[in-house]
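All protein chains but one are shown at their positions in the complex.
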Amino acid sequence: MYSNLDIAITFLYVLLLLNVLFAALVYGVKLRRLARARAQQRFEERARDYRSYILVHMEGEEPLLAPPFTMNRAEQEAMQAWLNDMIEGLSGIPRERCIELCRRMGRADHYLDRLRTGSYGARLDAAYHLGCMRVQEAVPPLLQLLRSHPRNSAFFVIARAIAKCARSKQDIHEMVQIALKHNKGFYELLVDMVKEADIDHGALFAEYIQREDKALIQIGLCGLKAASEPRAASAVYRLLDSSDSAISALAAAIYLRSVHFIPRHAVHKLLRHPLEEIRLLAAEGIADLKLVSYAEALRQGVGDDSRRVAYASASGLLRLGEQGIIQLCAAAVDASGTTRGDELNQWIQDELRSLSGLQHDLEQLSRYNSLAYHYGKAAGVKQPIYRVV
Amino acid sequence: MRMLHYYSEQALNGLREVLLGYGYIAMYYALVITFIYFLIFCLSIRHTFPLQRGIQYNRIQKLSGSEQLPPVSILVPAYNEELTIQENVRSLLALHYPEYEVIVVNDGSTDDTAKVMIEHFQLQEIRPTVASHMKTERVRGYYHNPDYPNLYFIDKENGGKADSLNAGINLSHYSLISTIDADSLLEKDALTRIARVYMENPQETVAVGGNVRIVNSCTVEDGIVKQIRFPKQLWPALQNVEYMKAFLGGRIGWSALNGLIIVSGAFGVFQKDKVIAVGGYRGGYPGEDMNIVIKLHRYCLENQIPYHVAFCPDAVCWTQAPDTYRILSSQRKRWGRGNLKNMVEEGVHMLFRPRYKVFGLLTIPYNILFETLNPYIRLTGLLAMLGYWLLNMADWKIVAVFMLVNLFSCFILSLGALLIEEKAFSRYPKLSDLNKMMLYSFLMFFGYRQLGVLWRLLGHIDFFRNNNSWGTMVRTQFNK
Partner (left out) sequence: MAVVIRNTVQEIKLKLLQSIHAATRKGAAGGVILAPCAKMNPKQVEQASDLLGNNEAALSFHCFYDTPNQMLCAVAEGGGLGSTHYASLALKDRLQQQQLLQGQLVVASFPESAQPTEAMVEAMLEQAFQSKGKEGDIRFFAPHQAACSVLLAEPDDIVRDFIKIRLELKGYLVHEARDGQEAYDAFLRHRPDLVVTELNLPILDGYQLIRSIQEQAQGSGQVIVLTDKLQEESRSRAYESGAADYVTKPLSFAELLWKMKRLTQTHENMRGVDGR
């Protein structure tokens, strides 16, 4: 036991030493950070005039000139960070001027060097800055870096840098191909990166939709999510039948958002689609576009297995004016006795009740009257009708 | 007489053998626990660098405006929050995030929480289609105001926090849900930061936990933390270093192994379909935040779904820590009770079974042996020490060395957590804050940890007694 004690005491001393070292390390990190902050504060003061020079003349014809004072490494990084913010936050001529300035200051070359020869941390740092500065020559080495990089947060930093520096669709496509090899479904993030590129993303996404590769199709659909031109509608139409539920759901959403009128065959396809989500969107879409001619088709939706689709169809019918209301009341009466029928009747009565509280609004009042009349006729129950006085 | 002497001698020797054996067991126990601690902390430190890079090289502000961010339903269960609910909901409605909704669930408050909400936001009753994924207590009404299109209010009979969350899930319209405590202060970009982690692997990331920091003594204005200060009072200060150690030193490492057992109830984001698949939140007992994560692990491992429970330490949620002994002890007893219940209900099924990979082979055993059973080990350890003293076995030097080794190996872990904090986040601006953190990290071992063990034990006693109250939590204002 005695020797054990000696070992234990030695161990204790080692441990104590480690503790002291670690504590020193922590203090070191903190003190360095504080010193840096102070130096940065001082630099801000010094550079303020230069910064207002940049801000004032960003749109002029004269090229921006490098700072008239020398800067140490930390100050250069601070200036670079500020220029990055400028480039990212502005567009058009001011951005170009800032990019030009960075080149003139030799920053592009500096980071291109670090990208080639630095440590891993330096290379990643260089990738980020080259991306911010939109240095097009950096694309080939960045692609190379991306190819051999494991999939983690830094991977996406490099991919985003490539997108920002991209010279053409080809660069973007290569980046996307490398990223998709990891097969992890981060399509939204890729789309966000592609949107930072200086290319026609609409065209690129439209192209991707035409491909066979499911991943590319999904990327294209994510990218066109906010699209609302009829052209997009025709492009995604064929994807409504896709075997992949994610693809068909996205396609349906885009389709319904982009059309101004849904042809009959499309309505049938959508309302009978195996996916609940799509039937729901279709019901809402018909109501949004006020396509009264499809009131009968929508009536089928009221009997849907999914309660959400049924409810959406019912409220859709309510919004389709007289025809819709007639269909809805007929459906409710036909289905009476079943749970769905009870629900429908309950919904109609809820709607009547809430509408009856809105008599001051002429539109709601006429809707109330219409619903009350038709429901009363279909159900054989007299409902009170309000008249405008 | 000589027989008695002989037998007593034998008995004492036997006892000495037992105590010696116990001594060895205790030593191995301490070695294993220290080894696992070190492993986790080393992982945490190693992951600090990629983490820091992820934070440094991602332009979060720009991402906050992107259309590609996934829509999130924020669920806010509220019980007797009339003083602060209005301010907090306002703050939640002003997050820098493109598409999200805030669903406030009134858990049958006995004060004017519902009235304050309805009056202040001029909410009107609506009849939405609500899913019925989980059964909850009766909902008295759903409220909404088109002027605040992102806000929904559910007035429900009392059923507990888990029940409220389930009701919120039933109403929610999006596929990601986020649970937030009504009194927590979410940073404006916290949701974006978590969304970024989620988007890097959207199919597999089933849950992401945020970092919970203590807001006591910080200056809060209009729902924003303006000045960050280390807590002045004793209890919050101790909790602060404790949280830092657990979150930064522990959770980063556990998440790297995919063995993270808990996502803080104060702020976490989940995939809604998985939560529904495991039956939603388990009500009626504290610890539902650990429970849901354990169930998620279990579900994904049993169904062989590739998954990851992640931790995002730069997404910060500020919360008020209990500042009196009474409230703190009540909270820790509750945690102890919940922990035990979770282990008994779920943990034992996964213990040491290879089917459950890291979670079953490392996390659960670690949790059971070193968190749940810890009080008993310490208790027996204390008795053993007593025995050593009585039987004159103790060589004080050994005991002292043992305790010092224990102390300093734990302290170095606190230093590890402080290193991560200073390297990657550095939220406390002053040097004096660091001094205080060092001091309290050290002081933690002289009473606070021991109290923690005591509270856990009392929590276990409550469990066995089937005591199921929520204890006391007095609502106080910020800036204390």
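Per-chain numbering from 1; labels A and B assigned in written order.
Convention: a residue touches a chain if its C-beta (ideal position, glycine included) is under 8 Å from a C-beta of that chain, and two chains touch if they have at least 3 such contacts.
This is a predicted model, so every value here is computed, not measured.
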Quiz prompt | Touch with the omitted chain, as defined above, among A:Ile7, A:Ala24, A:Ala37 or A:Leu55 | solution = A:Leu55
Exercise. Decide which residue listed in A:Leu31, A:Leu65 or A:Leu362 touches the omitted chain of the complex.
Key: A:Leu65
Quiz prompt | Of A:Ala8, A:Met86, A:Leu317 or A:Ala372, the one touching the omitted chain in the full complex | solution = A:Met86
Quiz item: If you put the missing chain back, which residues of chain B would it touch?
Solution: 61-62, 64-67, 93-94, 96, 98-99, 149, 188, 222-224
Quiz item: List the chain A residues touching the unshown chain?
Solution: 48-53, 55-62, 64-66, 68-69, 82, 85-86, 88-95, 226, 228
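In the analysis below, only the chains that are shown with their structure count from here on.
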Self-check item: Between chain A and chain B, centroid-to-centroid distance (C-alpha), Å
Solution: 30
Quiz item: What part of chain B is in contact with chain A in the complex they form?
Solution: 49-51, 53-54, 56-59, 62-63, 66-70, 127, 129, 131, 199-204, 395, 397-398, 401-402, 404-405, 408-409, 411-412, 415-416, 418-419, 422-423, 426, 431, 434, 438
Practice problem: Please name which positions on chain A make contact with chain B in the complex. | Solution: 1, 4-5, 8-9, 11-12, 15-16, 18-19, 22-23, 25-27, 29-31, 33-34, 88, 121, 124-125, 128, 152-154, 156-157, 184-186, 188-189, 191-192, 195, 222, 225-226, 307-308, 311-312, 350, 354
